[in-house]
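A short worksheet on the structure shown next.
== chain A ==
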Amino acid sequence: MASVSVRGVSKLFGSFKALDDISIEFADGGFYGLLGPSGSGKTTLLRLIAGFDFPDSGEIEIGGEPVGALPAEKRDIGMMFQSYALFPNMSVFDNVAFGLMVRNTARAEIVRRVGEALELVRLTGLDDRKPHQLSGGQRQRVALARAIVFHPRVLLLDEPLSALDKALRVGMQVELKRIQREIGITTIFVTHDQEEALTLSDRIGVLRDGRLVQEGAPKEIYDRPESAFAATFLGDANLFRGRANGDGVVLADGSRMRTADAPGKADEEVVCAVRPERIEVVPADGPADGEGNMLDATVSEAIFAGNSMTYLASWQDQTVKVIAQNRGAEPFEAGARVRLVWRPADTVVVTP
Partner candidate 1 sequence: MTVAASTEAGSSAKARRGEARRIAVLTGPAYLWLAVTVFLPISAMLYFSLLSEAPIAGRVGQFTLENYQAFFDKAFYQSLMLRSLRLGAEVSFYCFLFGFPCALVLAKVVKGRWREAMFLLVIIPFWSNALVRIFSWTMVLRGNGILEQFLNAVIPGFGGLDLMFTYPAIVIGLVHSYLPYMILTCYISLQAIDDDLIEAARSLGASRWTILTRILLPLSMPGIVAGAVLIFVPVIGSFMEPRILGGRNGTFIGTVIEDQFTAVFNWPLGAALSFILLGCVLIIFAAFHPILRRAAR
Partner candidate 2 sequence: DTIRVLNWQGYGTDEDWSVEAFEKKTGHEVVHDYFNSEQEMLTKLRTNPGTYDVVLINSAYTPQAAEEGLIEPIDTSTMENVEDLAPDLRNSPYLVIDGKTYGVAWVWGVTSYAINTNDFETAPTSIEELWSPKHEGKVGWRDDAVEAVQIAAIATGQKINDPSDFDAIREKLRALKPQIRTFWTSENEWNQYMSSGEFELSTYWSGSASRSKNNFGLPVEFVIPKEGAIGWLDGLSIAKDAPHKEAAKQFIDWMIDPEFYVKWDTDVGAPASANTKAIGELAEDAFNRQVMGKAAESGKLQFMGPIDDTVRQKMLELWQETKTYYQN
């Protein structure tokens, strides 16, 4: 319904720089994931867009118009707060109905739409409860329903599903995405769930210490992280340090590793990242494939994680993490000598 442009925005709390010259375009109708470590400024950014705080420098436009002077209530933005901020004096129904009520929606229409929204978040029947009579996850869902029910032109969701169990969360994700598609609300959401970010978003922005470190389509960021931080933050990554050498890297022990793209100038220090699930664990006497990269290592820990096994293997003085899907084959045990194998295309050169 409306694009959002953030241009060179900075925000100070006292002398602490919570946002530092951030510029992002949120395309009209897009579904935008915002990631970043705790305290990196995600909430702060959302608050600026919603109009609760004002940037110390920079500009924000919504639907192509600068909103510096537009008060929050005129921006037509649905925001879901990390702390929920439910109205304690109102029932669940009234909380959700609030955005419609202030828009003078007809009573029958309100009842219908609130009913729909509560069904969507699976809270039908709790209409009359007060927030303090709800469980944590129920509160979060009320907050979500409240933010979307009136179809704002921009939806800001601050960790909307963090208190929900997996099953419910997946259900909500699907619904969220469906609604967002149907109505075309520009949505910006903060999440700490990698999978959620990757599956839901059209684009992802990664914040760190108030700066935008990378921005792009999920697969792009996942497959081609620009920095070691992005690589380890979104998904897991094993980092190998070495010196550039032709189309590969020479590691400390002198072994060569081939990379997807040629790493910068010769002999320069470079870091390359390999995702643990791209690595295959084979017995130490497995076949050596001349094309692939390969390390001989020892399993130091084998951790059961439901649908997968996580192996920590020691190689030199580094621990390499490998994720192997659980297909029921006998797992390797700690102490086993193994060989780790992966393709050069999975070896991405990143900035340290």
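Everything that follows uses one rule, which is that contacts are C-beta pairs under 8 Å (C-beta built on N, C-alpha and C of every residue); 3 or more make two chains touch, one makes a residue touch a chain; residues count from 1.
With respect to how the candidates were assembled, all candidates are chains of the complex that A comes from, given by their letters.
Keep in mind that what you see is a predicted model, and the values were worked out from it rather than measured.
Candidates 1 or 2 all belong to this complex, yet only 1 touches chain A. Interface residues of chain A, counted against candidate 1 in their complex, comprise 47, 50-52, 71-79, 81, 83, 85-90, 98-99, 101-103, 132-133, 146-147, 150, 152, 156.
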